[in-house]
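Inspection log for the structure reproduced underneath, given as structure tokens.
Missing here is one protein chain; the remaining ones are kept as they sit in the complex.
Chain nomenclature is as follows: A, B and C, assigned in order of appearance, with residue numbering initiated at 1 for each chain independently.
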């Protein structure tokens, strides 16, 4: 029997809740951003990327979020529409908020950084009232993203979305996506991450993100097993802890653990690896695949995305991922 | 005798106080910004543009301002240094502020707009303590820009800069540069604009900007003459009121009034006209030219800048302006 | 078997978390406050009153809260100490916060109002880190008060206190104590009240307070039974809904319901009735009394307190309550 089961009576496969923003990716790379003169615009934000990834993989997807009432906000909605994502619950801000920006600096394939604009952003202004219960009621997986818990009223909108998901039998996936600059304190982070994780079926994060959650816990050695075990006492079925280049490990409520296989890649930049991984992994689970096979699909998708310029627009189709795995198995792809 | 005299014992010709930011100008133009995919980065901000313009015209210039401690801030300082502008009083923010951004949308030569990012910007965090009296003490013209009055502590830094300018005999030029989104209320705007204008020798603004200043005054017909007269009871020597395409009018404390001649231009966008006008006009006064000749020089400089892609990097040299006037006089330049 | 059982291995009977403030009660009464010239100072705040009530009844009590670093804060701590309440977890604020104030206006026994000072108050500045796990670990009942959920960081401190209470097997009592002026929105209120109520064993509130919690629910007739039933699916054992003069009803997880008996009183003012009721009711449960007998004890205590000038200092001993019930049974007490 599967670790996670999905309600087959639901017509929407996947809904993500949270951040919709703009990436401005350096066109002239391998240099400090001071020397970059032009930037290309893409839709960004972790849950947006995952949702675009899921849609590219062929699933029925929707988004719950808020965008600015300006050219940036309109670009985001137009892009999601074009990708076939249901934007009926993407609300237009009316307070003069702006769209969050991420300027990327690519000094080398392994030395990348981001300059964020996160003041007065529309995505954190989504309210609990604006979350549509009827959308969640017909959805198999609701993905929440930690950054959306950082501030009110978005924080309460996420709590309400989780409440509706539990009420209607949706699987709750929680991508920790911890961005310290959005939070008032490490203490607040730990408290709201724990509240959300208690109600989540699938929890995905890096070791550092789980450490941030464990501020009030006793796990001095940062043991993955201790981390995962705690959540199986609540709602969790699968807990995935990511260790960067060392790969990921997925614990199951059934006592299982699986390590992800990794694939070679001609790396352009490191951004987008986690989001493409998450989308392809969840896609696998929805297909009824094993955790192991789903993780492999996730790893392959990540290897594709980090070889491309964007995070969102770079998301592969299922055929592309399958072909990439095949090519790797044939030793046709070499790392740079 | 000149309307304005400059202290010839000063070694610095010109210092601007206020906003330093980044323009991100659409590369794909004649379309809504939603469809623009790449942007080019320039230094921006009205006082920055004027200062760059003055430096290009061959003057000794400095800047008093604050930039973010990130790649954007460093780019700005590097650019000013490269232009030969004294950045000894450009302070690096230590609070996590960002650089203000202006994304430009160029739908047509006459239909241009700007999408601003002005939350938590470094330029408005300059403090009175950070303003260097010794720099102002050796300067002929101190230009203040209205936007820097919008919020504390930048507001107080400007008041202090004006205090030092008066104390040391510098000419105070006040570019109204009114941006409503930076201000708490129209009332506050009027009050601080009046406080600054009372102490200014040269006041430059559009008719709309002067209207904003006159909230508590009685000038129902928005008469330029009434507007200008008020300030001659305080410190003003020249008051310039700009009427867009209808041209500008300069009133003098001696009762004179002059209208600016306009020049044809192959217009790319409307941005930057005012800043290039101001820099070339002040340059003319510093040369000891008449108001009339200085205004002509200003108009020619504006015609050059609006035919180019940026506001700052487009600023012409004195030779370019002179040649442009000559070409216009020969009918060699045609408007588009 | 009892609806609620208390861990007899714990040495502390009761700990309250939340508001500590000052009541300034009008000395000249039966007039508008404009005409009141002198005020008497008392410790106030719903959880403070309940805790003082519990201590008067002879229980071992402690408080988790924060007070201002001034004469008002010191008065509060001195008063609690004098009452024998453990103040080891009453933290002194270091940010310049003030003590909340409540000026009471007593126009008539039934026409009373309060003028609150709740800006920048110390009690809402308690942080999660400051909550002592070891105190909660040795406590039978932890009472949380809704007002402490109104703002960060107090909100997170309460969530953390509940987390410790559940971890260590303390009974969680939740006094809704809804004060709209402390909250950013009705939506936020509903969301955090629900989060807290999900984890509470005993929930006490007025009908209006439960209505505020049910913003996202479907209970159009405001049915008490519907309200109570919801919480029995979570942790609740007893839900008490108060209807002012019409009395209270207590629902039990075992399907029971009990209405409180009421007692006559020579009413001076209406304040303090709920707090004295709560303290005497919880006292009864701790004695192992039935819900019915505990409610009767609560009602008698309330009748005593509303006949006296303060809320806190007026709290009766167990002997006084018992005697009051006896006197009422003998018809020796007449209402005014």
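As a working rule, a residue touches a chain if its C-beta (ideal position, glycine included) is under 8 Å from a C-beta of that chain, and two chains touch if they have at least 3 such contacts.
These figures come from a predicted structure and were not determined experimentally.
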*Over the full complex, note down every shown chain the hidden chain is touching.*
B, C
*Consider the whole complex, including the chain that is not shown, and state which of B:115, B:137 or B:159 touches that chain.*
B:159
*Pick from C:83, C:105, C:209 or C:224: which residue touches the chain that isn't shown?*
C:105
_Touch criterion as defined above, residue of B:2, B:108 or B:185 at the omitted chain_ = B:185
_Can you tell me which of C:11, C:71 or C:218 touches the chain that was removed from the display?_
C:71
*Could you please point out the chain B residues that touch the chain left off the display?*
127-129, 152-153, 156, 159-160, 163, 184-185, 187-188, 190-191, 194-195, 216
*Spell out, residue by residue, where the missing chain touches chain C.*
24, 27, 32-34, 36-41, 70-72, 74-75, 78, 96, 98, 101, 103, 105, 115, 117, 119-120, 181
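Throughout what follows, only the chains that are shown with their structure count from here on.
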*Chains touching both chain A and chain B, listed by label*: none
*Averaging each chain's C-alpha atoms to get its centre, pick out the one most distant from chain B.*
C
*Interchain centroid distance [CA atoms averaged], chain A/chain C, Å*: 42
*How many angstrom lie between the CA centroids of chain B and chain C, rounded to a whole number?*
61
*Which residues of chain C are in contact with two or more other chains?*
none
